[in-house]
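The complex appears here minus one protein chain, its other protein chains still in place.
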Amino acid sequence: MPAIRILYFASLRERVGRASAELPGDDPLTVAEAWSRLNPALPLPPNTLAAINHEYVDLGAPVRGGDELAFFPPVTGG
Amino acid sequence: MPAIRILYFASLRERVGRASAELPGDDPLTVAEAWSRLNPALPLPPNTLAAINHEYVDLGAPVRGGDELAFFPPVTGG
Amino acid sequence: MAVRIEIREHGFEPLAELAAHQQALDARLAGRYGATASFIGTMRDHNEGDDVRGMRLEHYPGMTERELARLAEEAVERWSLLDALVIHRVGELLPNDPIVLVAVWSAHRGAAFDACRWIMEALKSRAPFWKHETLPDGSRWVAKNTTG
Partner (left out) sequence: MAVRIEIREHGFEPLAELAAHQQALDARLAGRYGATASFIGTMRDHNEGDDVRGMRLEHYPGMTERELARLAEEAVERWSLLDALVIHRVGELLPNDPIVLVAVWSAHRGAAFDACRWIMEALKSRAPFWKHETLPDGSRWVAKNTTG
């Protein structure tokens, strides 16, 4: 089973201290569980957005091996 | 006393059959009276707009010698 | 406050006008505006279900400029615009010819969107222009502007 690839952007990347991470793909997980497994000492900041494979998802959405899971703060483009 | 200069535009000009007219300026008149004096056989068409010296006015507004009075149909620019 | 109003008797290129105006404006306003909203009205080859071959745009010289300046200044005041530009064609037009350009500059986008649209709607209801369309089998005055 391929791994889950995790990406952090903008202020969240600075807070976490890295731009990306991996989790084994053979373990069923939700988005929120993926966060706490990777960042046990840092509660998910309020207003954090998550996307799986470039689609916005809820924190309860399932993440599977091979997925790209991204965490980021509210967007500020335009 | 200078005359009142009257202008007609667009479909109203075609209906009246001329682009301009004059009335003596020494006679107190309203916009509606100026119309009926000039066009006794043609009732003022509904929705006609009037302006005195480039400012929209009501049909009851007074017209004075030296004024430029314009009659025109609803505007269709833009 | 700045407002530029122009009536053009010959064809014009709205985007070239906009670029030239903006370049001049940057000398004064660079860094101050965050939002530019613009609208271009273009002649279509169809209207109310009919083919349209050409159009004559009449206006009331003098009153037109005054009315356009008045409504643009009203918008500048109301939305604290940094600049506004209105250019309107008159004369003989063919399909795809530009009819009108409205552009506004402001610090924030809400004001730019609101003001640009308001100027267009006010222009359509107040500025003394009249369209006369040439159809395949005759011609007609456009009776009334549709609501935007």
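Points worth noting:
We call the chains A, B and C, going by the order they appear; numbering starts again at 1 in every chain.
As a convention for this text, a residue touches a chain if its C-beta (ideal position, glycine included) is under 8 Å from a C-beta of that chain, and two chains touch if they have at least 3 such contacts.
None of these values were measured; they are calculated from a predicted model.
In terms of the touch definition stated at the top, the absent chain reaches A, C within the entire complex.
Where subunit A meets the missing chain, the touching residues are 7, 9-11, 51, 54, 56, 70, 72-78. Within the entire complex, the positions of subunit C that touch the omitted partner chain are 15-16, 18-19, 22, 26, 30-46, 95-96, 107-110, 112-113, 116-117, 120, 146-148.
One rule holds for everything that comes next: only the chains that are shown with their structure count from here on.
Distance from subunit C peaks, on a Cα-centroid basis, for A. With centres taken as mean Cα positions, subunit C sits 27 Å from subunit B.
Chain centres here are Cα averages; for subunit A and subunit C they lie 48 Å apart. Computed centre separation for the pair subunit A/subunit B is 72 angstrom, with centres defined by C-alpha atoms. Annotation for subunit C: no residues touch two or more other chains. Shown for subunit A are the residues that touch two or more other chains, of which there are none.
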